[in-house]
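This structure is in structure tokens; I'll ask about it shortly.
Note that one protein chain is taken out, while the other chains of the complex remain in position.
This part shows chain A:
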Amino acid sequence: MKTFLKTYARFLYPAVILVLSFGVYFTYYGSPQAMFWDENYHVASAQKHIDGVMYMEPHPPLGKMLMAVGEVLFGGNGNVDKSKLNETDYLNGDQAPPQMTYKGFRWPSVVMMAISVLFFYGILRCITQREWLAAAFTSLVIFDNALVIHSRAAMLEGIQMFFILAALYYFVRVATDHIHEGKKILLRHYAILGVLIGLSISVKVNGMILVLLFVMLYGVDQWQAIKQWQWLPLAQRLAVTVPSGVVPLLLVFFGVFYIHIGMGSTIMKDRTYKASPEYLAQIRAGNTWAPGTFMIGMRDNWKYMSEYADGVPRLDVCKSGENGSYAMNWPLGKKTISYRWDKNTVDGKTVVKYKYLTGNPVVWFSVLAGIILSSGLIIGRFIYGNAIKDERLFFWICAFTGLYLSYMIAILQIERVMYLYHYLVPLVFGAINLALIFNYVFRDEVIANNRHTIINASLFALLVIGVFAFFSPFTYGFGLTEDQFELRNWFSFWQLQVVR
């Protein structure tokens, strides 16, 4: 048995992870049969792709395109009249056909997020070279309540997370192959990375943070030249790697918009989204796939996105029912968002089914602890000149701490109101960082496959799973009484609000 496990570990771990992930993400994802949060926007937009209706939106269109694919393949709404969806950008629950299901629209986010945990596992497996360590820390993304509730919906983050983790995995794979096996980093590696980053940005523009991966890949690629400061070879390499990465990125981004503009062949009533007269004329003439139309349409879409972003209000904590929050508070889970609730009185007891965006506190606090530890390690090395015990691992920690901090610094520059789920991307960076910090602290024990260290990692994973299960009523909408709700209201700064 032991031999069997050792022989097939490289297949068994991913297989078990995939089964667990689908069990958590996929089970009853069609529930509730009603929209919540931004689904009201995205479902309406995705339907416009199906019906060829021109629309503009603050986010790039790839996420909605994939939702449209999901709806066409798995929607099961063949007999439902969805024409109302094309007449609005925000579909009210009252306007939605009552028999309509949302399984198809949610399918891409659910499935892509469930699969993307394999990328997470692969990243840790490549860096740490230990399946058990990678598997234990993959529990951080399978069993985080915030990731699960947000991805089990027709929203953009689950889809984007797939491309983000795919890009990270590809970068780590190429870099570790170069570091461990001496494989050369080729221009096609930059190009493929560019494609993956482009796909991420085509869902939401905050994927731009991944552009830092080009810099890191270049650093790995040219490490010897950087150390010796051979500026001429460095500049020569830069001159070819930048276009190799950026051109595919731009091709993907504009390619997605080309398809979006091409598919928008119908103008619904007076819904023109401030499009220019020449763009509208081209649509009415049936020239939506023409290169000239793309140029005009791209300009108009860009202008719309820009104006929309300018019009989004700022955070107003004094506003009643404000769901937004300061980015600095996100690592502690402040503030949670009530996506929807359904109140019932059963046998005289009030039972409420909540859908609450709240993180798994073990995951979120551990990630924060990991960032504090890694920041201390980096400061100790570069400020105090402390020795490091594993240079490669140290630089991986620098990379993921750097991604986490860069994202948070960038977010802090944005003036519009932001929400807790904007933290999901750095949360994943931080989760990888946490696994690496664990590896760094227990380096010798990890190399030796120390039994106590393996048990500790497993206990940590079990703790994550246990706390996920405890908070799962908020994630899956299981009914809670007020007392049961209060048992889960651990910190006042989460601002959970019981429904009475």
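In this section, a contact is a pair of C-beta atoms (placed from the backbone, for glycine too) under 8 Å apart; a residue touches a chain by one contact, two chains touch by 3 or more; residues count from 1.
Note that contacts and distances are computed from a predicted model.
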UniProt lists the protein of the undisplayed chain, choosing from "ABC transporter permease", "tRNA uridine 5-carboxymethylaminomethyl modification enzyme MnmG", "Putative serine protease" or "NADH-quinone oxidoreductase subunit N", as "Putative serine protease"
Contacting the left-out chain: of A:T88, A:S406, A:N456 or A:Q497, that is A:N456
The one residue from A:L20, A:I296 or A:V362 touching the chain left out of view is A:V362
Contact residues on chain A toward the hidden chain run 347-350, 362, 441-442, 445, 450, 452-453, 455-456, 459-460, 463, 467, 470, 481-483, 486-488, 490, 500
